[in-house]
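Let's look at chain A:
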Amino acid sequence: MTEPILQVRDLTTRFRTDRGVVTAVDRVSFDVNAGETLAIVGESGSGKSVTALSILGLIPQPPGEIASGEIRFEGKDLLRLKPAEMRAIRGNRIAMIFQEPMSSMNPALTVGKQIAEPIRIHEHRPWRDAYDEAVALLAQVQIPEPRSRVQAYPHQFSGGMRQRAMIAMALACKPKLIIADEPTTALDVTVQAQILDLLKTLAQKSGTALILITHDLGVVARYADRVAVMYGGRLVEMASAEALYRHPAHPYTRGLIACVPRLDGDTSQPLVPIDGQPPDLTALGQGCAFRPRCKLANETCDQAPPPLREISHQHLNACFLHDAY
Partner candidate 1 sequence: MSAYFVRRLLALIPTLLFASIIVFTIVRLVPGDVVDLMLSQNDISADALTREQLVHALGLDRPIWDQYLRWVTNIVLHGDLGQSLWQSEPVLKMVMARIPATFSLGVLALFVALTVALPIGIVSATRQDSAVDYVARSFSILMLAVPSFWLGTMVIVFPSVWWGWSPDVRYIPFLEDPVQHVKQMLVPAIVLGMALSAITMRMTRTMMLEVLRQDYIRTAWAKGLNERQVIFRHALRNALIPVVTLIGLQAPLLIGGAVVIEQIFAVPGMGLLLLDAVHQRDYPVITGVFLVVGVAVMLINLLVDLSYGLFDPKVRHH
Partner candidate 2 sequence: QADAPKYGGTLEVGSVYPTISALSWDLADWNWKQNYDTGQVYEQLFAADLSKSRRNGGKYAFQADAWLPPDAIRGELAESWKWIDPLTLEVKLRKNVRFPAKPGVMEERELTSEDVLFSYGRMNASAKKIPSYYDYLTKVEAPDKYTVIFRFKEFNAEWDYRFGWGYYSGIMPKEVATAGAANWKNVTGTGPFTLNQFTQGNSTTYVKNAQYWDTDKIGGKDYKLPFVDKMVLRTVKDEATRNTMLRTGKLDVLELVRWTAVDELKKSAPQLKWSKWLSYTGQYLALRVDTKPFNDIRVRRALNMAVNKQEIVKQYYGGNAELFAYPQHPDYGGYFEPLSTMPDSVKELFTYNPEKAKKLLAEAGYPKGFKFKVQVCACNQDHMEMLPLIGAYLEQVGVKIEIQPMEYGAYLSAMTTKTNAPGYMMANGHTNPTTTLRKSFVAGQVWNASQWNDPAFTARVDQAFQIRDEGKRQEAIRAMTRDIVAQAPYIWLPTPYVFTAWWPWVKNYDGELRAGAVRSGPIYARAWIDQEMKKKLGF
């Protein structure tokens, strides 16, 4: 196997808030290999977006702060780069697609301009050139009549089209890594299928690695090569997609898979919810973040956060009780 293009080690990101310090990402480590799709799943507030923003150095400071860790990308530690060096990577080597297609585009600039912008600043090509490139990119993301559409403003696009435009923007400089933060949550299922298929195809074609952030286990099953499950700012399980669905190890992952109604599930049985509430990140305390909702928890879980251990090949799990069940 080749060297991973992105290595995240012990990343910890904190926010100072009214209510105390929130450790949004807590000692998270993972790798992304060239060309693969890594999915990060977890509930709202589990730290998925913060992880992504940390990689790109976009955590608002203050109130945020990357407390420790290392993010190696193409041999450089992104956390130690000078601002200008980091800018040269953003949008160029690593691109990002955001959740809200409605608000993630500048309403005052034409779509073409926004797509051409990274080309212009990273490749220093004249506007005219960059603009032609933007037209090609729009065609690539299957927007009809790209030549006239580059002139349009975001509000003249539908949600799906905007998300395509965002993809075009991300692809503009042929990055090595695209981070897509819930790119389809705001879209309809039929459009979701279109967008994700497109994203996946284009990424594969150019050999771009993809971090796909989502909370939809179905999406993960369809598009991910590997999956990382986050809970309360920590990575609780990481495995290949097959392994995860076949042998979910962490009680949270299992609960998650069980509580999602499935199109092919048994309707006579009630759903099995995970009891309790998502954790309050200011008051996690010691021990496993999932313990208040975990049916299996015992005193050991209260002592210290369980470390991520390899339970089988490439399958990591963070639970003290793994051997017990």
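If you want to know what made the cut, all candidates are chains of the complex that A comes from, given by their letters.
Note that contacts are C-beta pairs under 8 Å (C-beta built on N, C-alpha and C of every residue); 3 or more make two chains touch, one makes a residue touch a chain; residues count from 1.
From a predicted model like this one, the values you see are computed outputs, not experimental measurements.
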| item | value |
| --- | --- |
| Direct contact with chain A in this complex, candidates 1 or 2 | 1 |
| In the complex, chain A residues that touch candidate 1 | 56, 58, 83-84, 87-92, 95-96, 98, 100, 103-110, 117-118, 121-122, 153, 155, 166, 169 |
